[in-house]
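Inspection log for the structure reproduced underneath, given as structure tokens.
The block that comes next holds chain A.
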Amino acid sequence: MNAVHVLLYFIMSLAAFSVCGMMAMWVDRKVTARLQFRVGPPWYQNFADFAKLAGKETLIPGKASIFMFVFAPVIAVTAAAMCGAVLLLVFRTGFGFPGDVILLLYLLTVPSLAIILGGSSSGNVLASVGISREMKLLLGYELPFACALIIPAVRSGATTSLVEILRFQQANGITLGSISGVIGFLIAVFALQGKIGLVPFDLAEAEGELAGGAFIEYSGILLGLFKLAKAILLIVGPLFVVTLYFGGINFSSVTGVIAGILKYLLILVLFVLVKNTNPRLRIDQALKFYWGWMTLFGIIGILLAVKGL
Partner candidate 1 sequence: MKKLYIDYDKLLETGSEDIKCSYRMHPENNGITGLREELAFMFVCRRCEDYPCVNSCPTGALKRESGLVKRSKILCVSCKTCSLACPFGTILPEFIPYLVSRCDTCLGRLKGGELPLCAASCKNGAVQYIEEEQIEDKTNLYKLGDNVLVRALNWLDLYGIKK
Partner candidate 2 sequence: MNVLDTLKEKLGGSIKELKAHNAKRIYITVDRADVKKCLKILFRDLDARYIVASGVENFDSFEILYHLGFDGEGTVVSVRTYLDRGKPEIESMTSIIPGISYIEREMKELLGINFTGHPGLTHFLLRDDWEEGNYPLRKAKNG
Partner candidate 3 sequence: MSLKIKALKKSLWVYHMSGGSCNNCDIEILACLDPRFDIERFGMTLVGSPRHADVLLCTGIINKKCVERVKEVYAQTAKPCVVVAIGACSCSGGIFRDGYQMGGPLDKLIPVDIYIPGCPPKPEAMIAGIVKLLEKLK
């Protein structure tokens, strides 16, 4: 496994996850539309969006710190794709190392971080409000999310290696099959909802309040990259959860792949349902939700997991 390999792998997974992510986004939009008696966008919609954004002029707010402004989206995509690459590596080759769960946890925050840095460099007050929310939200969901990661890690014999966790699940049944697993899974789903920025936790973008929040100043390809990052997150996040709780995706057989896709879709549909039957929360409510109930459950889950339940 040398660096060139990894680079190639990275590029490959970037491509793959972009495509899949956009399709996932389409599924999200389409199902949403159908829930609302609408037709919804055609399947190629997100690709068209991206292509269009790529072809558009890019504007930079005059007061921005240009470097950060331009590179924030790049970082976001890179980090998101890197998560994908890690996961893909784990699925396909069983390559991993102790701590990749933690690495992923960190990598998953990087896109949010990039959004925050980008938004903050734009010098727009609405963006500032947006990023302060994004930040607080990040604070909020990170704790339960961490709990949700620790649960399978503890259950699989105190390992922070995805491969180990997968192996453990293959041997002893998926994590979801236990009480702590169920708790952890739910927490993970809610936390991801926040991470990906879906209603009820879309406060940072909050179209209705902040005109796009952190993205307000972004245009053209930079915006496209952010959207791409979001799309990749939309697939990487749930996949991560699938790995931790659902036994991952088995790439060696067709049924394995299909089962994996179904697992993924299950989570996605859960997202969409929650998204469409709830209003956006206020930031303090969101924080309370995460730091209150979710963390409580998280700690209960951890304790149960330590007890082996």
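A word on the picks: all candidates are chains of the complex that A comes from, given by their letters.
Going forward, a residue touches a chain if its C-beta (ideal position, glycine included) is under 8 Å from a C-beta of that chain, and two chains touch if they have at least 3 such contacts; residues count from 1.
As the structure is a prediction and not an experimental result, all values here were calculated from the model.
Chemist: Would you mind flagging which of 1, 2 or 3 touches chain A in the complex?
Modeler: Here chain A touches candidate 3.
Chemist: Residue numbers of chain A touching candidate 3 in their complex, please.
Modeler: Contact set of chain A toward candidate 3: 29, 33, 36-42, 44-45, 48-49, 51-52, 54-59, 207, 210-212, 215-220, 223.
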